[in-house]
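Sharing a structure with you now.
Every protein chain of the complex appears in place save one, which is left out.
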Amino acid sequence: MSIINGKEFIERLNKMKNEIWFDGVKIKGAISDHPAFKGILKAKASLYDLQNSQDLKNEMTFFSSENENPIGLSYLQPKTKEDLKRRRKMIEHWARHTHGMMGRSPDYMNTVVMSFASSANVLSGRENCFPENIQSLYERAMKHDLSFTHTFITPQVNRSQVYLGFSNEPISAKVIDQNEKGLVIKGARLLATQGGLTDEVLVFSAPRLFFDPSEAFAFSIPSNTKGLKFFCRESFVGGESSFNYPLSSKYEEMDSIVVFDNVLVPWDRVFYYDNVDAATDFLVESSFYQFAYHQVITRQIVKTEFFLGVAQLLVETINVGEYQHIHEKLSEIIIGLETMKALLEKSENDAELDEWGSMRPSIIPLQVASNIFPKIYPRFSEIIQIIGASGMISLPTESAFDSEIRSELDQYLQADGMNAEDRVKLFRLAWDLTMSSFGTRQTQYERYFFGDPIRLSSNLYKNYIKDKHVEEIRGFLNLKN
Amino acid sequence: MSIINGKEFIERLNKMKNEIWFDGVKIKGAISDHPAFKGILKAKASLYDLQNSQDLKNEMTFFSSENENPIGLSYLQPKTKEDLKRRRKMIEHWARHTHGMMGRSPDYMNTVVMSFASSANVLSGRENCFPENIQSLYERAMKHDLSFTHTFITPQVNRSQVYLGFSNEPISAKVIDQNEKGLVIKGARLLATQGGLTDEVLVFSAPRLFFDPSEAFAFSIPSNTKGLKFFCRESFVGGESSFNYPLSSKYEEMDSIVVFDNVLVPWDRVFYYDNVDAATDFLVESSFYQFAYHQVITRQIVKTEFFLGVAQLLVETINVGEYQHIHEKLSEIIIGLETMKALLEKSENDAELDEWGSMRPSIIPLQVASNIFPKIYPRFSEIIQIIGASGMISLPTESAFDSEIRSELDQYLQADGMNAEDRVKLFRLAWDLTMSSFGTRQTQYERYFFGDPIRLSSNLYKNYIKDKHVEEIRGFLNLKN
Amino acid sequence: MSIINGKEFIERLNKMKNEIWFDGVKIKGAISDHPAFKGILKAKASLYDLQNSQDLKNEMTFFSSENENPIGLSYLQPKTKEDLKRRRKMIEHWARHTHGMMGRSPDYMNTVVMSFASSANVLSGRENCFPENIQSLYERAMKHDLSFTHTFITPQVNRSQVYLGFSNEPISAKVIDQNEKGLVIKGARLLATQGGLTDEVLVFSAPRLFFDPSEAFAFSIPSNTKGLKFFCRESFVGGESSFNYPLSSKYEEMDSIVVFDNVLVPWDRVFYYDNVDAATDFLVESSFYQFAYHQVITRQIVKTEFFLGVAQLLVETINVGEYQHIHEKLSEIIIGLETMKALLEKSENDAELDEWGSMRPSIIPLQVASNIFPKIYPRFSEIIQIIGASGMISLPTESAFDSEIRSELDQYLQADGMNAEDRVKLFRLAWDLTMSSFGTRQTQYERYFFGDPIRLSSNLYKNYIKDKHVEEIRGFLNLKN
Partner (left out) sequence: MSIINGKEFIERLNKMKNEIWFDGVKIKGAISDHPAFKGILKAKASLYDLQNSQDLKNEMTFFSSENENPIGLSYLQPKTKEDLKRRRKMIEHWARHTHGMMGRSPDYMNTVVMSFASSANVLSGRENCFPENIQSLYERAMKHDLSFTHTFITPQVNRSQVYLGFSNEPISAKVIDQNEKGLVIKGARLLATQGGLTDEVLVFSAPRLFFDPSEAFAFSIPSNTKGLKFFCRESFVGGESSFNYPLSSKYEEMDSIVVFDNVLVPWDRVFYYDNVDAATDFLVESSFYQFAYHQVITRQIVKTEFFLGVAQLLVETINVGEYQHIHEKLSEIIIGLETMKALLEKSENDAELDEWGSMRPSIIPLQVASNIFPKIYPRFSEIIQIIGASGMISLPTESAFDSEIRSELDQYLQADGMNAEDRVKLFRLAWDLTMSSFGTRQTQYERYFFGDPIRLSSNLYKNYIKDKHVEEIRGFLNLKN
């Protein structure tokens, strides 16, 4: 077995009976029937079907020598620039199919797993490190086309720089015991998108100041592991009508707090533990950032194209294309889009083989893009709102169009270039994209995808090689020291 | 009779049986029981009770010589600067009671009615103008403490500058006939906040290029006038729980499209019709803008104080008060708040009597404030989102706290300076304020309250007297021509 | 004797023979004849004459009971709000006369001296403090209408937060010895505007982290004290022609590094020394900031009016008043201007008597204004450049208009509403205001007038009382802790 289809994905997930709490109730029965999850699971299933479609199969899968069956291309370890571009095309297909709205589409996590495996050697020979378990994760994932989420953000108890996070009872998840079977974990992680909706959960730690060794671990375990619980936020599915909620009815992914209630992580699932240096080095030296950014930025470009389409169709519909300030606002989207595309392409063109034979996209253009997008995305959302103006406020629903006031709606909500129903559909999309609870969660999600934007710019600054430019100045001025 | 209380307001409204369409269904039964309206009507009722409270009665009402009973102070025609400041205090009371969230609180519309009456003489002796009907509206409103909404935005068919808006069947509401009883109106208006939730609807027209005489009218009619229909958008009430939806459960005002289906407007209700010049002059020369701005900006200041409180409490809760960029963001709110306050105060200090004896606040500081607020409000919303960061995303509900996972929530969602439940309440408030459908509608509402921001700055520029500053330069340079 | 006139000012200054170094040369002869200083000294002299003008004398001076002669009103210690408003009018007169271009106009420093004297009691009874010397400075200053500069910025050796500033030889000025005659000072201060062009220099220290006691002093000494040296930067006087350099020919103030080469400060000139707490308290508790801000912001408002005049005259001259983006840009200036005016007025209206009987303007509106201006001033400069566009680049000189190519210039540089000569004058003014070395120094000066803008916003945040707004939220949410 290798790639699965949508049906297989759903059935496997329903069977797992992960412990998911929604609005104070533990979910029973098939998760795929639950109003909060049916839309996103259907969308996810359609992505698995995409891998199997005749048209795209070639571009979505590859064959490994050890495996006669096709494997999802998101697992491909790229050895050449062509591999990289092939990967990008695959990511575009997944992203286009969901218009860039699904942050945790399977290819994202598969890419993470691939990058971990490609860099497992970073851990070789280090204390409490088990690179072989990463490799077996990778093989298991390919074999079963597993789906994942990950979680690495600690609870937001206190964001002061000098907060050390000590408490009697664990808050942030930590190793509280270890025995012959494995590690015992207790505590919580703040946020897993699609938590409970995947086969496994990949758990690791973002390095930080005052990094407690008991929090310096990484592993992957099945979502239905005993003691593992997912506490959902409220659902942002507006309703089932795709007329009313064209996006949230399909792409609301759910986020959850992950609780480890004395979870036993078997030794063969542990990648490392109790090793602050290894935990830090692994994230810094592995190809995690390169490949994760490459996936994310490809998806964000597709999403930006969707924004441009919505903005331009709004402009045409209410006929405001003559205004200079409209040109300026649309140009902002175009400039953002083309800039992201150019940076992504440059990261591929400047890719280099790492010491373990992976063709890594160049990190600087990707870091630049990751600094730009969290700023332009909220602005694009604002631009849509400004173009829509008062037209965003009083939008009728599908039922209204199905009622006896339809003829009045048809007359009074028509646009010059569009009938009333289509126009309301379009404006409802603009609203769902930027103003519904679903839309604003998307904004917050993209704003923080790569972490705190302030830290992102510090990292870029520190990472960037500035010496030759400083030398140019020293030379120009004939400085002595 | 004069000021009413909340109960009277509700009963009178329920009796009217206005024709309100919600999600394709005509509302039957008491509007005050409907899930989409019960919260806002309760909040509104509490405002009427406020007028009757022992503590505030003195500051909320006045006595006219012709009337032995107290009258709502929002109807007071100010003759002195003290009157103006008294009015401001009254507005602050209304606004504080609802934290600035109710855009169409009764004092707003009462103020509009008062301003119309104070300036009725602008229409004296002009063709098709009936200033006496404005005066009788004013007296009727005071006598019965009527509630109003208004509507003046035309449907957004085509926003091109050269669009003339001709069509066979009316889209925008216009006079299609007149007879001995009155005018007959057919067509729609885009947006009335609280449409259907008030005793009357005040209808007038914003002057514009290519102003069709058949649209140049103004009148006020009962909301249950035959042929008058209100088509609601979907409700942004998240639910009844004030834990989950601290704002939308109380302050979701609803907006509706107003449809005139051959509505007969009796002659004694008509202020003017078929007179483009009078319609234009009335809005420009009356005290409408001065008093409306004075009310709105007072409310917006109160709302900004609410934002500052939320922002600062977030900062304290997750302990980020040490960061310079946090100081900068909170300072932005403080600067906005103090600027608005200073401008409002200046408008009062520079107030002048108009030719009909009204003490009008100075328009320039108010116009400046009305240029500023639509820009800073969305930014304040963004600041709250940035402070809350990932903490805004995965918030449990009231039911979750009432369930068996409570102890885990208590442990994992605690903040350093706040227990988990309070902290979740606070973050849910921050979310409802800035990210829920209710919150984003508030943003759009404040952004467009005074109309298109681009036109606002053109108007300020044109309105501002620049001559003496130009003369300073001519003098300094000794220019000849 | 009391107020002096321009001639007296010049003669007294020439007599002092302060040690001023310009471009590597010690200035000899009358400073008022030096090309780098003649313009500014003439402008300064005209300000002293203004005090004596028949028209303005009443508004520019006051009579004290102990003094039969009129005294400059900038020395008036305000006891009432009317005094404050009188002071503001006087400041406006000084500022209008120089179009807001002179940062160190005499009223600024007189105001500082007055504020020091009004708050001398802060130092009463504290170690190494001599409040009586501040009082005698104040009396001496009034009696002789002395002019001052001040200096409090330390050299920019290292701006790291953890830099302690130790070195074998003093860099920053410090007390290196004391004897029966007074303190001995060695070291430098970074910047004194008009250093060497005033009767005295007021020296004090801005409190800071790691405040070395040997730097915690304050005093005022004559500019020609032995060992006191002023090292000028290059001059930004473009030339003598007021056609070519309408501003720099008149208002270039010069900045200098102040060097203390074993300067003896007599005991009766010392206000305090070797007392870090007193030095800190004095700046925080005295009325220094209130009155200094009140003067500065008044001047900045006058300067903003000048910008508005230039911008509007440019708009009229090249006839771009029809463009919406021009309205937006001019509105930005109007909004800035009216905001500053409203804040200044509020600071006066909210003024309160301090414990020593001074009517202090309210600090918060002034702090808000001081946060705003450093951001809007550079933007105003940019707006002027954008309106002028390519027209700012190729401007002929006065000599060109006096030559045989004049008729061609007249023809080719005419504007629709202005002859070529006037138009070039106007554009040269726009250039001198925003693009000449003089203009950019003005920008940098206003940007840093109140210190580092980032620290300004931290201070505002910390200073602002936020409790009642936080309490509103706690109450609204019924928080328990």
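Going in written order, the chains are labelled A, B and C, and every chain counts its residues from 1.
Operating definition for what follows: a residue touches a chain if its C-beta (ideal position, glycine included) is under 8 Å from a C-beta of that chain, and two chains touch if they have at least 3 such contacts.
Computed from a predicted structure; not experimentally measured.
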| request: Give the residue, chosen from C:Arg126, C:Arg441 or C:Arg474, that touches the chain omitted from the document. | output: C:Arg441
| Sole contact to the chain not displayed, among A:Glu328, A:Glu352 or A:Glu404 | A:Glu328
| task | List the residues of chain A that touch the chain left out of this view. | result | 99, 246, 305-306, 308-310, 312-313, 316, 324, 327-328, 330-331, 334-335, 338-339, 341-343, 345-346, 349, 364-365, 368, 371-372, 417-419, 421-422, 425-426, 429, 454, 457-458, 460-462, 464, 466, 469-474, 476-477, 479-481
| Going by the touch rule given at the top, which residues of chain C touch the chain that is not shown? | 21, 23-25, 153, 155-161, 163, 169, 171, 187-188, 190-191, 229, 231-234, 244, 255-257, 259, 261, 318-320, 322, 325, 378, 382, 385-386, 389-403, 405, 408-409, 411-416, 434-437, 439-441, 443-445, 447-448, 452, 454
| field | chain B residues that touch the omitted chain in the full complex | value | 324-325
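Just so we're on the same page, only the chains that are shown with their structure count from here on.
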| Length of the line joining the C-alpha centres of chain A and chain B, rounded to whole Å | 40
| query | Taking each chain's centre as the mean position of its Cα atoms, how many Å separate chain A from chain C? | reply | 53
| note | Whole-Å distance, C-alpha centre of chain B to that of chain C, is 44
| query | At which residue positions does chain C touch at least two other chains? | reply | 324
